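Structure record follows, encoded as structure tokens.
Note that this complex is displayed minus one protein chain, with the remaining chains in position.
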Amino acid sequence: AEEDFESEIPRLDLGIEGLDQMIQGGVPEKHLIVVIGSAGTGKTTFGLQFLNHGLKNGENAVFMTLEQSREAITATANEWGWDFERYEREGQLAVVDLDPVEMANSLDNIQAELPELIKDFGADRLVLDSVSLLEMMYDDQAKRRTEVFDFTRSLKKAGVTTFLTSEASESNAYASRHGIIEYLTDAVFVLQYVRGETQETRLAVEIQKIRNANHSREQKPYEMTDEGISVYQQANIF
Amino acid sequence: AEEDFESEIPRLDLGIEGLDQMIQGGVPEKHLIVVIGSAGTGKTTFGLQFLNHGLKNGENAVFMTLEQSREAITATANEWGWDFERYEREGQLAVVDLDPVEMANSLDNIQAELPELIKDFGADRLVLDSVSLLEMMYDDQAKRRTEVFDFTRSLKKAGVTTFLTSEASESNAYASRHGIIEYLTDAVFVLQYVRGETQETRLAVEIQKIRNANHSREQKPYEMTDEGISVYQQANIF
Amino acid sequence: AEEDFESEIPRLDLGIEGLDQMIQGGVPEKHLIVVIGSAGTGKTTFGLQFLNHGLKNGENAVFMTLEQSREAITATANEWGWDFERYEREGQLAVVDLDPVEMANSLDNIQAELPELIKDFGADRLVLDSVSLLEMMYDDQAKRRTEVFDFTRSLKKAGVTTFLTSEASESNAYASRHGIIEYLTDAVFVLQYVRGETQETRLAVEIQKIRNANHSREQKPYEMTDEGISVYQQANIF
Amino acid sequence: AEEDFESEIPRLDLGIEGLDQMIQGGVPEKHLIVVIGSAGTGKTTFGLQFLNHGLKNGENAVFMTLEQSREAITATANEWGWDFERYEREGQLAVVDLDPVEMANSLDNIQAELPELIKDFGADRLVLDSVSLLEMMYDDQAKRRTEVFDFTRSLKKAGVTTFLTSEASESNAYASRHGIIEYLTDAVFVLQYVRGETQETRLAVEIQKIRNANHSREQKPYEMTDEGISVYQQANIF
Amino acid sequence: AEEDFESEIPRLDLGIEGLDQMIQGGVPEKHLIVVIGSAGTGKTTFGLQFLNHGLKNGENAVFMTLEQSREAITATANEWGWDFERYEREGQLAVVDLDPVEMANSLDNIQAELPELIKDFGADRLVLDSVSLLEMMYDDQAKRRTEVFDFTRSLKKAGVTTFLTSEASESNAYASRHGIIEYLTDAVFVLQYVRGETQETRLAVEIQKIRNANHSREQKPYEMTDEGISVYQQANIF
Partner (left out) sequence: AEEDFESEIPRLDLGIEGLDQMIQGGVPEKHLIVVIGSAGTGKTTFGLQFLNHGLKNGENAVFMTLEQSREAITATANEWGWDFERYEREGQLAVVDLDPVEMANSLDNIQAELPELIKDFGADRLVLDSVSLLEMMYDDQAKRRTEVFDFTRSLKKAGVTTFLTSEASESNAYASRHGIIEYLTDAVFVLQYVRGETQETRLAVEIQKIRNANHSREQKPYEMTDEGISVYQQANIF
């Protein structure tokens, strides 16, 4: 589908089989991407795989986790067969675990320093897993909004392609848990369970928005196989 | 459908193929228009195309964005093949990026000065993308209401045809996110995803209201093609 | 249906073709009427047409608007072919535009003076468009309730047949936006969009209540034609 | 259905044709009854008819209204052909209009005096139209609860069969608007609109509860005819 | 179904025909039971019948009511043919009516004294009708929670089989009105209206939980006959 494609904007592949084929030309570089899904839909795996794809091609990358320990993340990547330990050893990858309470308290400092740090490290891809846990730390809705707003601004300034994970709203699979982040991002992917009439539950992905890119608007099934997430771009959900 | 049409009110075309045909005589000039839709429905594109249509015909225009940088807006227009750079260079167009936090804080000043500025620039069309991000900045519902109310008043006073974009309410595609702006505008357009029984998601537009104009009330499919938004006025959604 | 009709209460016609036929004997005079509907259902047009009907018959009338300018209202009436300018010139009609913020602040004064003013002007019909914008100005629910309550009292005291417009609740087409006004009125009309299985949207009206009058309880389609609102009392919606 | 009926509790008829047949033996005397319904379902008419039935049989009665003027109530009864003026003149009936704001403020006094007043007047039946307007006056939910609670206590103490009208909850036709009164009453009747697949709206009544009485649990259609409310106990709604 | 049943826990019958057959071995003694249902589902009757069953077998019992007077409860029991007056006279039964406001205010004292009082009276069965009215008295959710929590603790300490009635949540028949009590009880029964496609409303009971007992999970119809509540364990609802 690339034939007549013309654009002045540099683009990249996510590294998710099948999903990349649904985006004409790829995702514009330096985009702020959010993937919305409930527990177990594979958001963390998506983020790891997105980084691994860049790392394989020699890019530099940062994985910031608020949910797990640094060791747990590396072990998980290892289980998937992605050699994060080596990339870390060789200075291509930084895995950072942050305490959400502390991060919320010192977000101003982090914001101030982040662009510099990212530049120094030469990061091409950055994952933050998950923005919901950060948002959850703010009790006051106004404070939460302003902080998340300023934080995404500083991420954009950092000039790195950024991948945020977010829990879904309980009542609406297409909205994030706190209903802010999808307003502030350039691209929105939605992961969800689709429960059929039988007892089977399938996973489905949909591209809701990518600024400056033509993309499919179909809902497509995906699975978590031994090699990570794989989207069945040719198949139907039921 | 123009044949027996008589009106004393001057009117204009939006510049969206197919949609203009659904409005008898066109949208009254100096109307305050809102387009409501969720992320990725094409609101920003709609606004850019609305401006481009005027610019092509020699009108002056202003694009105020709270979501993206000035550069990003120009790049996006460029991707669509609309030469915003030239219009800016030639003084026909002003693209202004505003920080929502700052805008919220200094809205009183902005309101006071806006009508003058618009007059001086001779703007015929103005876009504000998006009013939701401005509304989001106010924590206190009463404050938000009064500010948005006063702001729309000053826009009306400015005597420019104005196009506001707004996120949709999560539970009701026909209501704006904060439930204020549709009360204060002369025309309301609704963009939404329509999910069929298969895995396909289509985009559909509906005219909910245009003061002083007879219009179709049908829901019509549209697509984002290489030339921007195009409404299939003859087609059905499914 | 008038044949066996007996009543001691003087009544009037609304002036909406088809709808008047659905009310046995007409609406009792001095009733406080509310019409509930979402944006674009024709509430303002209904109000204008209700006044025009009285004006044509030599009655005096007042149109109070919180949403538009005096000029805009007159222009709109003109578009419909109703000569409000002449009625105003000849002292039969007063169009008053009020700033909702100011009105909310000085409602006590307005209430105190309104009955007198209405009497002096000799108004037979009064429209307030819309009560929702007034209600919206009160942040505190208790304050809103009491103010609206006292205001409707003073309208009843004024002894004029009054027509209020109100936005509908987002989740229930039969409830007003703020859920107060339908408790305080003698008659309730509901305007709503009815979306069929195809892409078509039709307008439908229903009489929910008229004190002291027998009326149809059927939902009937209506359209906004060149002559204003016209109810198809014989037709079905779908 | 009266044949094998045995009870030590004195009972009365409501005076609503068809509905009385749905209650074995009648409603126990001195019960606190609530009828729940939205605007226009006929709650006020039900109350008037309930009083008229007693008045016709020589009972004494009180009608307390928070919604209309004393004159309006008498005029309404007159329209239905119930001669409230005569009953008032002859000291059998008292119609009292109360300002809800004032009533809310002096409810403690009212409660203290009510049982005495009711006794002195010798009232057998009492209507309060509507308890929702009283409840609406309290901003603080706890205050509302306690006041309504104490008020119903004093009504029970007064030893009069009492009929309260209440607006329905917006989301649940079987719950009262403020969700308190159905907890505090001995009998609950539910009036509601039933919208069929065609455009027709029918009225239906259901008995939800009567302490110490066996009653039908079927939903039955009713109409407001020239003689007031009439329940079609033999018919089905659709 | 008792054949292979083995258990070390002493058990009792509720005394509701058909329902006892749905519980293998009976309800464990000293359980804290809640029955959840909306107005008119028969909760109070269930409680009376539960006591009467014990009284008939020579047990001692206490009925605490927050909703009705002591006299009303005795009259109701009498109507059902249960001779509560005799049981009271003979010291086997205590009917206590409490003012919910006062009870809420002095709950700490009540809690402190209740276990002793119950022991002294030798009560085998206790009914509290209804816990919702007690809960309603607390404005502050945290206070309500703690009070109800402590109160159920003291009931458990009292070592009496206790039967609480609770109103159902408006939106969920399986949840109690305040959403606390089902967390704190050993057994949960759900009474509800089931509205079929015709105009008929049937009553249905379901056992949601009984600690330490195997029970049916089917929803079964019941009726309020001349002998009280009777569950049709063999029948289907529709």
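As written, the chains take the letters A, B, C, D and E, and residue 1 is the first residue of each chain.
Please note the rule applied: a residue touches a chain if its C-beta (ideal position, glycine included) is under 8 Å from a C-beta of that chain, and two chains touch if they have at least 3 such contacts.
Just so it is clear, the structure is predicted and the values come from calculations on it, not from any experiment.
Among A:Glu167, A:Glu182 or A:Glu206, only A:Glu167 touches the chain that is left out of the view. By the touch criterion stated above, the residues of chain A touching the omitted chain are 38-40, 44, 67-69, 72, 75-76, 78-79, 100-101, 132-133, 136-137, 139, 167, 170-171, 193, 195, 198-203, 224. For chain E, the residues in touch with the chain missing from this view are 7-9, 140-142, 145-146, 149-150, 156, 169, 171-172, 174-175, 179-180, 182-184, 188, 204, 206, 208-212, 214, 217-220, 236-237.
Keep this in mind: only the chains that are shown with their structure count from here on.
Counting partner chains per residue, chain D has residues 171 touching two or more of them.
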